[in-house]
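This is the structure I have questions about; it appears just below.
Only one protein chain is missing; all other protein chains are in place.
We call the chains A, B and C, going by the order they appear; numbering starts again at 1 in every chain.
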Amino acid sequence: MQLVQNVPFFSIMLAMISAVVTPVLPRRAAKWLSVGMVSAVVCLHIWFLPFMLSFGGSYNYMMGHFPAPWGNELRAGLLETVIALALSIVMLLSQLSGMNKLQRQIDTPKQGLFYVMCNLIMAGMLTLTYTNDLFTAYVFIEIMALSSCALMMARQVGHTMVASMRYMILSLLGSGLILIAIALTYNLTGHLLMENIHAVIARYAANGAYALPISVIIGLFIAGIAIKCGVFPFHMWLPDAYGYSTSAASAVLSSVVSKAYFFLLVKIFYRVIGIDVVLSDMALNLMLVLGVLSMILGSIGAIRCLDIRRMVAYSSVSQMGYLFAWIGLGSDVGVAAAMFHLVVHALCKSMLFLSVSPLCDASGDSKRFVDLRGAGYRYVIPGIAFSLGAMSMVGIPVLGGFFSKIFFAEAAISGAGWVRITLLAALALSTLLNAFYFMHTVLGLYRKPREGFVRQPFIKSRLTAVTLSVFGAVNLAIGFFAKDIINLITTGIQNLA
Amino acid sequence: MGDILSLLWTHLDVTVAILLFGIGFTTLLLHHNLIKKIIGLNIMETATFLFLTSQGFIAGRAAPVLAEGAAAAGYVNPIPSGLVLTGIVVSVSVTAVMLALTIRLYRRYHTLDIDSMTLMMKGEDE
Amino acid sequence: MTLLTVIVLGALLICAVATCIAKDLLVSVIIFLAYSLLMSILWILLQSPDLAITEAAVGAGVTGILFFITLKKLHAIKVKNDEEKDR
Partner (left out) sequence: MKKKIADILRQRFYGDESPLDEDMIASLGEQPQGLTRSSNEALEALEGVRELRVQRAQEQEHEMYRQIHAWSYSSGVKIIQRLYRILSAVTCFGIVMFLLWTVNTLPPFGDPGNPDNNEVAARYVELGPGETGAVNMVTGMILDYRAFDTFGEATVLFTAACSALFLLKLHDHKDGKPTKTWLEAEYDDRFHEPKNDQILQFAAKLLTPVVLLFGFYVVLNGHITPGGGFSGGAIMGAGLILYLNAYGFKKTERFFTYRTFQWVTFAALLSYAGLKSYSFYTGANHLESGVSLGVPGNILSAGFILPLNICVGLVVMCTMYVFYTLIRKGGV
């Protein structure tokens, strides 16, 4: 085994160890340790990606001295590497960009703890991406749930506290469902490692045994993860949580945490249950229904908002709906489109959240659309970043969002019967609604300020400007290399099974 | 009907676990009081653990603390016990965090009812 | 399936229902502790002594203490609040 193959293990351990070390460090050191750790992980992955490309397949990494059905394992493949790299970049840029705002919004002694939580989320994200073991996934889901709750309420106002209570309740219901699903899986197969479970379930599927429990398992996993991602009927906590917590926290929660959960679901479909079993199962329709509902209703919720951050938060609901609906479509093309959109949306939504908060600062700390008029002139770089992100979400050509819409449409057309019609209609309607609320906002940013608006002095931070420019460049690059990325993802999905 | 009942009787442990899960789930979802919700959460989690543990049980075998010279076929399956051990610790930490949140919320809103909390929170917004 | 197991299972169900419908929070917490102890007995019957000892220490012990101190704290906050209201 070459040294480079240890990268997943090194990244996870690095994140965990820096989380453990942070509480005893002074606040400044904690901050830079966290940033340094995330950048180290990004660098490790940049080293790792070419290796995985030349390596071709995937490999298992034993955590300890015992092979597959006995010990814990990690598994590295192309898709995992791409997702981990993308989400680590999001994490790094979010931390840097939200740093100044965070120092003003969170009590000084508690800032160190904030970075502990960031490190833990990083560890959880990496582990959920790379793990080859269902029970490890459960443990790290709980770590993610606790630490994202802490991130949410880091800025302690009434909204975030009530939202985090609601989040905890829903999230624990979700964990309960996932744990029952894992217990059922263990009961049927006697294994916890993904490949071994897959072998046994494939055997059952071939001779038609235990069809009902397998359906139930799929349904429970879908319901559990849907609750945790905050798609439509379970989204009550989301607008308050994302809308009032500090901007770095909102960016991390919407882009890293929910994406990691979603990727775990895809992994479970491909590697635990087997995609052919899943695709022929009735339970998948649950995903389609949840997805379409949250696509439409999330957008409608966004239109009804008077406050820019709640609008961006609601837009998150609708975008998670896209991912669910296109997995629910039940074809490989749909999964590839969803994975591409996962990357695009992670980069885009975090940029939106992070550019909104300087714009609000420039408008006298108000989040209402009326006061935000002309903010694009007052603070140029965040204005451009927001417009870029909004245009990408709407699907203006050359940007990443445009390509994901194209891939979505292609995948939907390849579907059959009423599913095709529903998805195409939902895509059209949701894009229209998206365009309405995002363009409305962007145009508002470049209008004359309302009369009687007094321009108040605000702090311009160089760090925020630089990171937002990098964010913008990354988003442009995604559109530029869309074809390559989708090729990577398609190969990765083939390797996943 | 009799068939189903006898089947449920042979799976008695698991059936009770599912019923307890239902009770806990319903309490967690429907009860207004936060403390009750947390107790419901605990019941739900222990029910899941009971479900897991009962799968490791093999009638007539002993706990997996190995004695010298005993046959390997004399012990129950140790895996579910290990998993549940992990689960219990997760459940106590989650409970502690929920209780801490409850205290903070009570200090702010002076109620344990999550719906009135939400109403007051919306009131702050106007 | 021994008789003892059946009795413990039945008692578990009764405790769970009683916890959820009890009006007083303290009563509810105490019944929950009884539930935890019954669960640890059940785990001995299911041949998992590790779980039994952990549940007795964590579920019936520490969780119970945490619930009690929380109730006490809530009461203290309430008393303080009432005093301020009277003033």
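Keep this in mind: a contact is a pair of C-beta atoms (placed from the backbone, for glycine too) under 8 Å apart; a residue touches a chain by one contact, two chains touch by 3 or more.
Keep in mind it's a predicted model, so treat the numbers as computed, not measured.
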Where the missing chain makes contact, among the chains that are shown: A, B, C
Among A:E80, A:E142, A:D240 or A:D281, residue touching the chain not depicted: A:E142
Sole contact to the chain not displayed, among A:M13, A:A202, A:V380 or A:V398: A:M13
Of A:F48, A:Y186 or A:F340, the residue in touch with the unshown chain: A:Y186
Positions on chain B contacted by the hidden chain, ascending: 4, 7-8, 10-15, 18-19, 21-22, 25-26, 29-30, 54-59, 61, 63-66, 68, 72-73, 75, 77-82, 85-86, 88-90, 93-94, 96-97, 99-101, 103-104, 108-111, 115-116, 119-120, 122-126
Missing-chain contacts mapped onto chain C: 48-50, 52-54, 56-58, 61-62, 65-66, 69-70, 72-73, 76, 80-81, 84-85
Touch list for chain A against the chain that is not drawn: 1, 6, 9, 13, 16-17, 19-21, 23-24, 61-66, 69-72, 107, 109-110, 113, 116-117, 120, 123, 127, 133, 135-136, 139-140, 142-143, 146-147, 149-150, 153-154, 157-158, 180, 184, 186-191, 200, 210, 212-213, 216, 306, 360, 364-368, 370-371, 448, 450-454
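The rule is simple: only the chains that are shown with their structure count from here on.
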Between chain C and chain B, distance of the C-alpha-averaged centres to the nearest whole Å: 12
Geometric centre distance via CA averages, chain C-chain A, whole Å: 37
Whole-Å gap separating chain A and chain B, where each centre is the average of the chain's CA atoms: 28
Multi-partner residues of chain A (each touching 2 or more other chains): none
Two or more partner chains touched - positions in chain B: 24, 80, 102
Residue ranges of chain A touching chain B (in the complex, touch as defined): 135, 139, 142, 145-146, 149, 153, 156, 158-159, 161-162, 164-166, 168-169, 172-173, 176, 179-180, 183, 186-187, 192, 240
Contacting residues of chain C [partner chain B, same complex]: 1, 5-6, 9, 12-13, 16-17, 19-20, 25, 28-29, 32, 35-36, 39, 42-43, 46-51, 54-55, 58-59, 62-63, 66-67, 70-71, 73-74, 77-78, 81
Chain B residues touching chain C - in the complex, by the definition given at the top: 12-13, 16, 19-20, 23-24, 26-27, 31, 33, 35-36, 38-40, 42-43, 46, 49-50, 53-54, 56-57, 61-63, 65, 76, 80-81, 84-85, 88-89, 92, 95-96, 99, 102-103, 106-107, 110, 112
